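Note that this complex is displayed minus one protein chain, with the remaining chains in position.
For reference, chains read A, B and C in written order, and residue numbers begin at 1 within each chain.
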Amino acid sequence: MDPSELYAEVIIDHQKNPRNYGELENKDKEVKLTNSSCGDEIFLQVKFDGDRIQDIAFYGRGCAISTASASIMTELVKGISKEKAEELYEKFVEMARTGKAPSSELKDARVFQGVSKYPLRVKCATLAWHALEKVIE
Amino acid sequence: MDPSELYAEVIIDHQKNPRNYGELENKDKEVKLTNSSCGDEIFLQVKFDGDRIQDIAFYGRGCAISTASASIMTELVKGISKEKAEELYEKFVEMARTGKAPSSELKDARVFQGVSKYPLRVKCATLAWHALEKVIE
Amino acid sequence: MACRPESDVEKDFPILSTVFEDGRRLVYLDSAATTQKPKSVIERITHFYESENANVSRGAHKLGAIATSEYAKARETVARFIGAKPEELIFTSGTTESINAIAYGWGEENVHPSDEIVVLVSEHHSNFIPWQQLARKCGADFKIVDVKPDGTVDLDVFRKAVTSRTKIVAFAHVTNTFGVIHPVREMIEIARSKGAVTVIDGAQSIPHISTDVKEIGMDFLAFSGHKMLGPMGIGGLYISKRRVNEMRPFFTGGGMIDNVEDNFTVFAHPPEEYEAGTPNVAGAVGLATAIEYLEKLGMVCILDSDRTLLEYAYKKLDKIEGLTLYGTRDFEKRIGVLSFNIKGVHPHDVATILDAHGVAIRSGHHCAQPLMKHLGIFYTSRASFYVYNKKEDIDILVDAIKDVKERFS
Partner (left out) sequence: MACRPESDVEKDFPILSTVFEDGRRLVYLDSAATTQKPKSVIERITHFYESENANVSRGAHKLGAIATSEYAKARETVARFIGAKPEELIFTSGTTESINAIAYGWGEENVHPSDEIVVLVSEHHSNFIPWQQLARKCGADFKIVDVKPDGTVDLDVFRKAVTSRTKIVAFAHVTNTFGVIHPVREMIEIARSKGAVTVIDGAQSIPHISTDVKEIGMDFLAFSGHKMLGPMGIGGLYISKRRVNEMRPFFTGGGMIDNVEDNFTVFAHPPEEYEAGTPNVAGAVGLATAIEYLEKLGMVCILDSDRTLLEYAYKKLDKIEGLTLYGTRDFEKRIGVLSFNIKGVHPHDVATILDAHGVAIRSGHHCAQPLMKHLGIFYTSRASFYVYNKKEDIDILVDAIKDVKERFS
């Protein structure tokens, strides 16, 4: 397996410069999730505008996979409806688990298609998304 | 393996009509030994005349091997000195464990030469002898 | 479903082609003690060590991922086999560890002075002593329920023994001494109606009887891999969802924690919570392979074969004088275990002479001293059958028994 498949440049880029990193000034809700297999944690904060995710931010401790995935996720869902975010969540988790060709809607998040080949890292890629699901439920 | 080797006629005979079976009228000493692998037990009683085993008897619960061995043992040691009995004890145990050709002094007890091929039954054949060793020590 | 002919099954077991020095073949009739292993199980273990061996979880490498996923698949297979969810199935080293784990992990947390623990007098030591010791430690009453001379339970006696003070009722679905099948559903119903927790010793039942833990409704079930064609050193413990929160982990150590602080530890969730230390992955995959083999044979066929052989043996043995055959004659309540005594012959002599005929049986108290004492016998000889046995084995057994009688007549 070529490590470049998983550690694509876009992932390294997001890991080094995570988008939406930090805390929101006036959040509506925060969730914390722990990756039980390694103890890494993510804090996810959102500000809603009715049914829309108006703003979103994350911080915590994580590997490149989980950090980049969180960063890309926040970019994807900022400004969209909860319902749409839920839909993306399901698509992402499906792709990460099965490796099946993803919907083009996932945009940059499609870079995680190859993570299914690393079963022990799937949790890293999906952690932020699980946090998202929890925060919008 | 031919069962007749271990279950020789002399053994069956002693099992059916054990010699010196029962209790002594005026014993000097009694020991009880248990075969830990099956729970069978033997009670051995002796009456000494100075250093000599004047009389000996046994009772208890046991298989053909242990009953016959006890019966033959009591015949062998009745009337002899403790020292001589100790000697026979060592010879018998050696034979039963190794299967090595026994000293002719063991007489009928030589029938247990083949028991070494049945490692789990060696304890049965030696139980009475161990009791003897204890009672004369 | 058509069952495979018995002679065909035997070929899958390498050890059964053993021929002794004197030309006699091995007739293995000691499966209640431990079963032989089919080629597929032996090969599965070899394959694991030659191609998949690694410690599970947390490892980020390929072998670790394979071992982890094979271990998870094995758990799914074993859980499905007894009708449980994977997270309700703990791997242990066997029935004895499983029962002790319940006694410590659930018992010590929930049993109080003046509570009662109820067992049958026919229990195997592994399902007797742990409860006896727990009762002593907790100051609870240890109540032993008699069985009938034929080894079956009298439901009225049992019903009276279970009271509102009863905290635990522990019994074997099938006894190892006489192979008697207890009415597990009715007994659990009685226990539950009094609010007691039920612990089922499945060491002898799981290998022979298709079992669905949900349908039967037990709280705990213990069983051993080595008695169902699987490797030694692996077994199972089913913990029902409704009890898992009343327990604490029994073993602590690696692999079962969320977070360790200086003075306290946050444990992981089941099943990991109850599996401290490196698991026996080779054992688990071996057991799963054994189960796949059993399922291919069909559990119905296995029990059928048990009874065919038992009836066949009874028919032949009934003609021999001086033989006592133990256990109910209602063969619907029996698995393939035949316990007997020959008048005037010590069971150890029986076993040795049978062994000389190539016939491997067991004699002794079968780790069931309370039953033996209750029945006023010290030992029995026990021949026990499993998937690989055939009528010809019974023929040889019967001839050997006749030889014993002759020698001692």
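Quick notes on this one:
Here, a contact is a pair of C-beta atoms (placed from the backbone, for glycine too) under 8 Å apart; a residue touches a chain by one contact, two chains touch by 3 or more.
Since we're looking at a predicted model, the values are computed, not measured.
Contact with the omitted chain, checked across C:R4, C:R25, C:K62 or C:K194, is made by C:K62. Touching the chain that is not shown, out of C:M232, C:M299, C:L325 or C:I377: C:M232 (per the contact rule at the top). The set of subunit A residues touching the chain not shown comprises 1-3, 6-7, 12, 15-16, 38-40, 61-65, 118, 121, 124. On the side of subunit B, the interface with the absent chain consists of residues 34, 36-39, 118-121, using the contact rule stated above. Where subunit C meets the omitted chain, the residues involved are 14-15, 18, 20, 26, 28, 30, 33-34, 36-37, 41-42, 45-46, 49-51, 53-55, 58-64, 93-97, 99-100, 104, 124-130, 132-133, 136, 142, 144, 224, 226, 231-234, 250-255, 257, 259-260, 262-265, 276-283, 348, 351-352, 354-355, 359-364, 367, 369-370.
Just so it is clear, only the chains that are shown with their structure count from here on.
Highest inter-chain contact count (C-beta pairs) belongs to B-C. Mean C-alpha positions place subunit A and subunit B at a centre distance of 81 Å. Remark: subunit A and subunit C have CA centroids separated by 48 Å (rounded to whole angstrom). The centroid of the Cα atoms in subunit B and the matching centroid in subunit C are 39 Å apart. Among all residues of subunit B, none touch two or more other chains.
In subunit C, no residue touches two or more other chains.
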